[in-house]
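A single protein chain has been omitted from the complex, and every remaining protein chain is retained in its original position.
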Amino acid sequence: MDLIRYFLRRLVLSALVVLGVTAMVFVVAQVVPSDPAALYAGPRPNAEQIAKAREALNLDAPLPERFAHFAHAMATGDFGVSYKSRRLISEDLGVYLPATLELAVFSTGLALLLGIPSGVVAAARRGSFLDRFGGLGSIAAVAMPTFFLAMLLQVVFAQWLDILPLSGRMSREFSVIDPLRPVTGFNLIDAVLAGRPAAFWDAFLHLILPALTLASYPAGVAMRLTRSAMIEILQRRHIVAARALGLSEPRILFGHALPNAVGPALTVIGLSFAYALTGAVLVEIIFAWPGLGRYVSEAILSKDFPVIAAATLVVTLCYVVMNLIIDLAQAMVDPRVALS
Amino acid sequence: MPMLEIEGLSVTFGHSTGQVRAVREVDLQISRGAIHGLIGESGCGKTMTGMSLLGLLPEGARIGAKRFRFDGMELRDVAASLRGRRIALISQDPAAALNPVLSIGRQMDDVLRSHRSAPRHERRAEAVELLAATGLPDPERVLKSYPHQLSGGMQQRVVIAQALATGAEFLIADEPTTALDVTVGAQVLALLKRLVAERGLTVLMITHDMDVVAEVCDRATVLYAGLTVEEGPTEAVLASPRHPYTQALLAALPDGARKGQRLAAIEGRIPPPQDEIKGCAFAPRCPKVMPVCATVSPPDRQVGQRRWLCHLEEGTIG
Partner (left out) sequence: MKALFNRLGPAGSLSLAIILLFVFVAMFAPLVSPYPGQGAGSPNIAAKFRAPSADFWLGADHLGRDMLSRVIFGARVSLTTGFLIVALSLLIGLPVGLAAGYFGGWVGEILMRVTDIFLAFPALLLAVLLAAALGAGMLNCIIAVAVTWWPWYARMARAEVLVLRGQPYVEAARLMGVSHARIIVRHILPGAVRPLGVQAALDVGPALLTASALSFLGLGILPPTADWGQMVNAGRGFFPDRWWYSTAPGLAIFIVALAFSVLGDALRDKSEGRSHADA
């Protein structure tokens, strides 16, 4: 009962947040920029073209009306046309969003895979070399500028060792010569659907470096959160009881203690996903990853505000939905969350 | 040969300012098939003694003993390998002893799987059988539930079933009824007694409750400040306590059937574990204290089946 009430409350709040977010994006993208009409009208517009553009963009209408119009368009998926390419933004998003989501999901998984076991081991072997080394690594991961890390990884793994591709999402072989048919937009899944293991492997290799870049910070946070949670949990009486019943140490750590740390793990998922979505702006440029981040950064250079607005809104929406899901999962795992 | 032989057990923690003696000198002999009570106020070293048998002392603890043997083996060497195999623990406060996020079925199976390589469905059948043996109705349903869905008594039965699942013949029951209400506690005690008889188990019953001792224990050892101060057959110890501390414990008991009372009615406090003890540890609280008690360690008196540690002659006691 409490859970349902909590769910509804969170849903309403999220809806309000989405409305607020839309309003902010509207203000920043349509009100702040000095003259959208001039941008819309194209290079070196004459007065007549600008007047036409003002009309097309409905710039002379009062603000509330313009906002209502904007919100309605966004809600119906009508993101308008790019100033620069004149392409439908919704179509572009359909191509770029899956690429970014694939990267975000993959890097989130990587962050958990790296951070949680190392946090568990650090907690179990407190004060050991592993613990100290991990602690140092996690602090370093948090302080490292994403863009610099990306460059270092490229040099080490793609240029010196030459074991991973430098950039891009797939080799020419699978993107140009004999392209993978996009079904879900997630290359890994599409490769499986098409039954092409070589394409899957290629897509996987291309994912590793950008995902590692995006995973380093959340992995560091995951390790620290897991470590402190596990240290507390390992002192609980049911862990002593499990030891007294002769359970092996790995089973106690991963089978009995770790399931009690679901809360922190969920927090990390949210954080990691958010980090991947925002870090995409930086990482996608460096790795030439054809996703929303690169789309936005190119739009920034050409002051293509409809594109920036649409991409920001879509990414933020993903973020809000993700947070909602995580909050609900937290409440389901720990009913006390719903009561507070 | 007794199953458990302990002589002069001490558990100490190193400290820059001096040693902390959680257990000073405990003697304990338990023969096969017995339920042996270990009684004392909290902080007297009962639980530490129990944990030392399991090799589960906190980090930095050091064990010293003249004799520390289980079934003829040196316990210091084998405690870790016997734990959960031949020696198992029934923890106090079952609500804390069960993992809140795992189902009972999973927790039972984890124990069974750690000891036998039987296929899954056999382990499940065994889990059902063990839960049924502890008197839980509808074991199938219990397996599917989580700890918070069970009552305290049911949780304690699950904890007992887990201990049985290890196949251990020696159980350490650490205050198994303290967290339960009186009638449920009595049922759990009756269950333990029955299981001991049916399965030929041996139990070390750690408790602060004289009534628990009276109800199920064959013999009893009284601890004070980490020292064994009296030992003997339960009836004898209860009927004619030799040590003034045991007498005080019994005198502090309220009349009638009110159980589960803390032993708080004795004036004064246990000497803290970091203190060096001169003479008799109980002297500062003893109603029969003599000048000699403050300076000389009391003699170890042994008469028939009974032992106690006191300056008083047998004739002057009681």
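By written order: A and B. Residues from 1 in each chain.
Criterion: contacts are C-beta pairs under 8 Å (C-beta built on N, C-alpha and C of every residue); 3 or more make two chains touch, one makes a residue touch a chain.
Everything numeric here is computed off the predicted structure, so don't read it as measured data.
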item	value
Visible chains that the absent chain touches, using the contact criterion stated earlier	A
Full-complex contact with the absent chain, from A:L234, A:L282 or A:A331	A:L282
Chain not shown: contacting residue from A:F7, A:F67 or A:F147	A:F147
Option touching the unshown chain, where A:G20, A:P182 or A:P250 are the choices	A:G20
Interface with the undisplayed chain - residues on chain A	13, 16-18, 20-21, 24-25, 28-29, 32-33, 139-140, 142-148, 151, 155, 159, 274, 277-279, 281-282, 285-286, 296-297, 300-301, 303, 305, 308-309, 312, 315-316, 319-320, 323
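Just so it is clear, only the chains that are shown with their structure count from here on.
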item	value
Approximate Å spacing (C-alpha centroids) for the pair chain A, chain B	54
Chain A partner contacts - residues on chain B that touch it in the complex	54, 56, 83-85, 88-89, 91, 93, 96-102, 110-111, 114-115, 159, 162-163, 165-166, 172
Interfacial residue positions of chain A with respect to chain B in the complex	236-238, 240-248, 251, 255-256, 259-260, 262, 333
